[in-house]
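To keep things clear, I will list the structure first and then write my remarks on it.
Missing here: one protein chain of the complex. Every other protein chain is in place.
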Amino acid sequence: MRPSGRPADALRAVSLERGVAKHAEGSCLVRFGDTHVLCTASVEEKPPAWLRGSGKGWVTAEYGMLPRATGDRMKREAASGRQSGRTLEIQRLIGRSLRAVVDLVHLGEKQITVDCDVIQADGGTRTASVTGAFIAVYDCIAWMKSRNMVGPKPIRDHIAAVSVGIYRGTPVLDLDYAEDSEAETDANFVMTGSGGIVEIQGTAEGRPFDEAQLTAMLALARRGIGELVALQKQVIL
Amino acid sequence: MRPSGRPADALRAVSLERGVAKHAEGSCLVRFGDTHVLCTASVEEKPPAWLRGSGKGWVTAEYGMLPRATGDRMKREAASGRQSGRTLEIQRLIGRSLRAVVDLVHLGEKQITVDCDVIQADGGTRTASVTGAFIAVYDCIAWMKSRNMVGPKPIRDHIAAVSVGIYRGTPVLDLDYAEDSEAETDANFVMTGSGGIVEIQGTAEGRPFDEAQLTAMLALARRGIGELVALQKQVIL
Amino acid sequence: MRPSGRPADALRAVSLERGVAKHAEGSCLVRFGDTHVLCTASVEEKPPAWLRGSGKGWVTAEYGMLPRATGDRMKREAASGRQSGRTLEIQRLIGRSLRAVVDLVHLGEKQITVDCDVIQADGGTRTASVTGAFIAVYDCIAWMKSRNMVGPKPIRDHIAAVSVGIYRGTPVLDLDYAEDSEAETDANFVMTGSGGIVEIQGTAEGRPFDEAQLTAMLALARRGIGELVALQKQVIL
Amino acid sequence: MRPSGRPADALRAVSLERGVAKHAEGSCLVRFGDTHVLCTASVEEKPPAWLRGSGKGWVTAEYGMLPRATGDRMKREAASGRQSGRTLEIQRLIGRSLRAVVDLVHLGEKQITVDCDVIQADGGTRTASVTGAFIAVYDCIAWMKSRNMVGPKPIRDHIAAVSVGIYRGTPVLDLDYAEDSEAETDANFVMTGSGGIVEIQGTAEGRPFDEAQLTAMLALARRGIGELVALQKQVIL
Amino acid sequence: MRPSGRPADALRAVSLERGVAKHAEGSCLVRFGDTHVLCTASVEEKPPAWLRGSGKGWVTAEYGMLPRATGDRMKREAASGRQSGRTLEIQRLIGRSLRAVVDLVHLGEKQITVDCDVIQADGGTRTASVTGAFIAVYDCIAWMKSRNMVGPKPIRDHIAAVSVGIYRGTPVLDLDYAEDSEAETDANFVMTGSGGIVEIQGTAEGRPFDEAQLTAMLALARRGIGELVALQKQVIL
Partner (left out) sequence: MRPSGRPADALRAVSLERGVAKHAEGSCLVRFGDTHVLCTASVEEKPPAWLRGSGKGWVTAEYGMLPRATGDRMKREAASGRQSGRTLEIQRLIGRSLRAVVDLVHLGEKQITVDCDVIQADGGTRTASVTGAFIAVYDCIAWMKSRNMVGPKPIRDHIAAVSVGIYRGTPVLDLDYAEDSEAETDANFVMTGSGGIVEIQGTAEGRPFDEAQLTAMLALARRGIGELVALQKQVIL
């Protein structure tokens, strides 16, 4: 039995609330249980300097946590003057994941910056961020479409992410913080709506894992991401 | 007629939502119209180094804005590596305001850090922050009381804040962003529940103001802060 | 009786020494008793980027203290790698105050940067800075006029500043450091030569203050600033 | 045919040169073809502060590239004042990988810091770093053993890493820079000597990949890491 | 004929004004013509961490220039967030020079920090700083002596410095800015009162120099430093 009492293949209660930010071109408050992330998408009329003249745009992401999103208050990164390695790693992952489903040529010479700010954390903030950021980008591009700012099909597919872990030898889906801190292995999967794998990050925290466990984790992730994509589709109907 | 259509002496719709952050010892989501600030209060068992052995505690504040809290996306301070002068100025004001009503001896050798993070901005974020931070600190100290961590009366009074401006020659209460950007004078008042003035910051953006206008602004502020304190009292009943 | 022995409404000995810096377009060494601030004004041929093409210029200020300007040596901000919140707050105040009396259209697309460096501190460094910076800017603009670099009337009025405090219940003018550290309330006033209020910053350090005390402080400030403006006029005759 | 002309399952010429740094307790210059990384291991008598009194030690890593290790000169991170997200991500990976095979209790309250500095880069610097760092740590712990500084069995297993990619649809082992920049998918695998998986990082740069491709990449990685571990064993005989 | 019109072996008008800073334990305003440097010496009761328990003290220096000390305004180092290489180089030189004549054992476990802040620059700021800093340290140690804080003879000798250059082929003493910017060689000499050489820094800006020129520059420096030491003696009589 896992600490949360959930079956091994059950997601937490997930919700995707659109249009929560008055000013942003697209926004989504994503909740995976007690993990809450506010995702906003902001358009800039120009791509980054290295893409000017290329006909292509760019999608990038920034990630942050409010200092008391966590059980113990963390130092504010703005005050300490640098973003941690963890922060940089996560925002690079979110950006790569979104670019996997956005057609940068159809986007044209624009830049979309997605901000994923963790309002409350209980494990899985990076996978919740990817899942919610997709909705923010989707709405942002809809906003751009209605202004004829983009090509015909700038979004190729859905993208969503989930964590899977091995807890006391058993693969379990969507770890909360209590589960994550005791898991032997922690893995994050990012997949498209059609089931292609975009990113795998798997780390043995204790004992190394084997191929069978990897296969089992991948199956759980596929199931969880399937549900997340279904929810995304419901929300943007 | 002011842009918001409100009478000169009317606050925006204000709400104070307690207990919104799962992990924090005290928290409050304060809304002044479309300005939304999440205030959390975090206890540390030790005061800052310069107070060790003094028998006194400390209350301090940090302030931040999510990058897309505003109409145009602002650079993330954590990414640029430094907090702006505006940020530092505001968080110093919030800290001073809270310390004006907390008895640092009764608090004992502890530190309370209040984080005020602007989720959405529409003018008056610093005054909303002070008003909401009071509730977060109140609940934090209640949490400490229930664990016998503080002296008998660590909170001496309420504290709340409001902005007042001179818009086309007329003093008006609680400016939203549209009003603020056109006001000739912008002033922030911080007062206690019993009506004492704790802080005045008044700046002529265009034409200088005179004593009569200062008096009129003070009267409006007193009225607005009276309503805010009444609301605080309702909320913590 | 206040620690300095001065009557409640008496300024310290104030002097404004012009032309003290060989290289600067305008300069003034201002002394309020033992508080000595060197103010220099430097012209740049271009305004900041966001004003290019607007026809308008800009006046900005930077503030610093020599490490041993104070009783205890302070860390050098250049060595610690960041300016403190207090420094940023003061230099923003000086800049706003000067812009209140400079006509940015008549200034044209130029920038004046005023550096206020505290050589010795004994309370009231920010108000001394504003008062001396006016002379530096005045001389800088005279230098520009003699080269036909500005419009007909780039300076609209005088600007000066003074601190007022409540010391043992009594409002007193122009606090030195010993008085400031014991005052219940500390307020800074910036006014024009014609008596308009440009900035009020009042903070209760101990007990809150009331409207009568605010009025009394304003009256003292008006008197003190009147004397300072008279002295400025004498100096630039 | 891949650009390097190697068969799909062939490593580049790999060498591990021990004892190359006069001062370090352990060192290894690892070469994967034209990728050359100098790995040194340095002992500190104390673990990091958060492990004091725990009886446990720590192994950590730092990573850097000489500015002209690459085809175009990169900005020196010491000069720009911050380490890039890529650098932080890589050094976190190296540290985690080494800790997977070091018994921190047998290590005792010491810290080993491994520095991996890329002298010349041609793809695969992070996997070369892990492979070479193992030798540096091994020799460092041998040095400590000979001084009775560690418990009986501080190293549990070998650790090595290799990159695998999908190049024009075919999985290929150990990508050099030319291959890496055209690969559709780039994955890094870290495994122990006994074949346990410690870390997988797989990223689709172009088209997403599927489970069959993941399985094929894992098989190639297992083969390559087997050869690398065999080479490590030869070197430390 | 050199630009200043001075004979090749003539110093500018030099003055050393003691006791100019109200708060510092020792201070000196040194003027070499239009180069004006304020030197203050501050005592700390503890030496730096690496000297605790050694019985020895430390003397260190920091150097800065006011932004408009120079012909063109320079960026404020506190604002740009880092001290330039030039600044660090100069403050290291000043510290080394002072330590050459202070007996760190007789000083005991204290630290003296000398701040040399250039109020106005016209060439030779580092050599003026060394020369004035000696007086500030001398007075600081006298202050310490009168409080029995130091051993019997903490100062072993005088220390002073001067620049020498080769201007159109001729060695000249004590270059001002106009001379310095055209000199083929620029050298700084630091010597003790008894004529020992403590530091030579000579740089060919244009053509390399030869041994005869070095000898001639040394002779000029010896003469100039002799005069500076005589002036120091006069001042501290």
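For reference, chains read A, B, C, D and E in written order, and residue numbers begin at 1 within each chain.
One rule holds in what follows: contacts are C-beta pairs under 8 Å (C-beta built on N, C-alpha and C of every residue); 3 or more make two chains touch, one makes a residue touch a chain.
Since the model is a prediction, treat every value here as computed from it, not as a measurement.
Only one of the listed residues, E:V102, E:I141, E:L218 or E:L231, touches the absent chain: E:L218. Residue E:Q201 is the one among E:S15, E:Q111 or E:Q201 that touches the chain not shown. The hidden chain makes contact, of the residues E:K56, E:R96, E:K145 or E:R223, with E:R96. Against the chain not displayed here, subunit D makes contact via residues 21-24, 27, 34, 38, 40, 42, 44, 62, 64, 66-71, 73, 76-79, 81-83, 87, 113, 115, 117, 119-120, 122.
Remark: the residues of subunit E touching the chain excluded from display are 82, 84-86, 88-89, 91-92, 96, 100, 187, 191-192, 195-204, 207-211, 214-215, 218.
Criterion: only the chains that are shown with their structure count from here on.
Between the CA-based centres of subunit B and subunit D the separation comes to 50 Å, rounded to the whole angstrom.
Annotation: 59 Å between the Cα-based centres of subunit C and subunit D. Separating the centre of subunit B from that of subunit C, both taken as means of CA atoms, is a distance of 28 Å.
Residues of subunit A in contact with at least two other chains: 81-82.
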